[in-house]
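If you scroll down you'll find the structure; I have some questions about it.
One protein chain is absent from this view; the other protein chains keep their places.
For chain A:
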Amino acid sequence: MSDATQNPGQSAGNPIGRAGSLLTKNARTRRRNAAEKRFRLYGLTAIGIGLLMLIVLVTTIVGNGTGAFQQTFVTLKVDLLEAKLDKKGTRDIEAIKKVSTFGYAPLINGALQTYVTEHGIQTDLKPKAMGAILSKDTAAQLRDYVLENTDKIGQTLEFTFLANSRVDGYLKGRVTRDSIANDKNISAEQLDLVDAMIANGAIDKTFNLDFILGGDASDQRPEAAGIGVSMVGSMYMMLVVLALSLPIGVAASIYLEEFAPKNWLTDVIEVNISNLAAVPSIVFGILGLAVFINTMHLPMSAPLVGGMVLTLMTLPTIIISTRASLKAVPPSIRDAALGVGASKMQSVFHHVLPLAAPGILTGTIIGLAQALGETAPLLLIGMVGFVASNAPDSIVDGLMSPNSAMPAQIYEWAKRADPAFYERAWGGIIILLVFLVAMNTIAVILRRRFERRW
């Protein structure tokens, strides 16, 4: 009735009060309907903005990053001159090792010169300038090959080398003849040579597996950098996180949920766990530096320490989700187990825990995915920099020797000077996202398949 008195116009126009026809819409109904329509529109706009952001994000990432999976290679015949590589001709590995990568550069420059004369390419470039179209990694690649195959010294063999990042950028359209006007790393004559070699089929852009499997490279050879070693580092860290946080987290939550008396102490613990989940990750990094490295004297930059720091960060997430899934198991299950004579512990481990397992696993996987994408705490324990260069050769080595992690590697690439690293940072993001999506999918599948509802 109060509505009617507030809307005198309405009651005046409708003498029988609120008992009007449902088919004729009065002003109030129209207003309510309009409000609902507006709300739906707001909701749709919100979803639309979200989708638009997602599309922009994905297209930017894919657009910028796919280039990293392709690389320009140069195929060349190199004469492995005995006079340069093994002067005495003894094939003594120690003597061959004495020839450093600098000793291999002339061989490669020579190979380019031979190529140019053989194919009748006109160029005024000196051999060294010709060699600049190849990656600096070339000499190391050739040296590694010779050290492994000393019997091949003296032969002429065909190799596939990485092209310099500027040449790679030229094929990918990042570098143009206009943009190199002031660039001292590459000249127009060198690009002419590249064009001639493309015409002859010696330079080609193909899929680059080394980006996914290889290690980091220094600032001078972005074309040789890969994310593989830091991926291994991330994997070891996740192993540590899993091995530490799952048992600790589950034990803590079972005790808190099933055994602990409800008093002020457990309340304080509970509140603190929830608070810990909201602590910025950099704080855990500082804590890790102070406790694990400065006090416990664990090594710097080690995935073990990284894993332990991330464990601190993941624990609250796991505890909260485990407790939630334990709570979701109906008390009748516990009562039934106790009723047939099971001990409290038996009821928990035989009945409650298996029913809560899907929820616990989902929480753990989401916690791990969060830890996988974390960079900030790793900054402080020395995992950012030129670190991920050697693939570990054993499990202990993998845990203890310095390594980086995928997000840290991406951050490192993004801040390097050469624009070619920028492309690799985006490529790294694609790989990281693939991992995260895969982990989240597994979590969803687990939940769908094993979750029970009461």
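As a working rule, a contact is a pair of C-beta atoms (placed from the backbone, for glycine too) under 8 Å apart; a residue touches a chain by one contact, two chains touch by 3 or more; residues count from 1.
In this section, contacts and distances are computed from a predicted model.
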Protein that the absent chain corresponds to, by UniProt name, given "Rhodanese domain-containing protein", "Phosphate ABC transporter substrate-binding protein, PhoT family", "Carbon-monoxide dehydrogenase small subunit" or "Class E sortase": "Phosphate ABC transporter substrate-binding protein, PhoT family"
Chain not shown: contacting residue from A:133, A:252 or A:432: A:252
Residue among A:61, A:239, A:298 or A:357 touching the omitted chain: A:298
Touching the absent chain when the full complex is considered, from A:130, A:238, A:400 or A:431: A:400
Sole contact to the chain not displayed, among A:23, A:181 or A:278: A:181
In chain A, positions touching the absent partner: 100-102, 136, 140, 143-144, 175, 179-185, 217-221, 243-244, 247-248, 251-252, 254-255, 293-294, 296-301, 304, 308, 382, 384-387, 389-390, 396, 399-402, 414-419
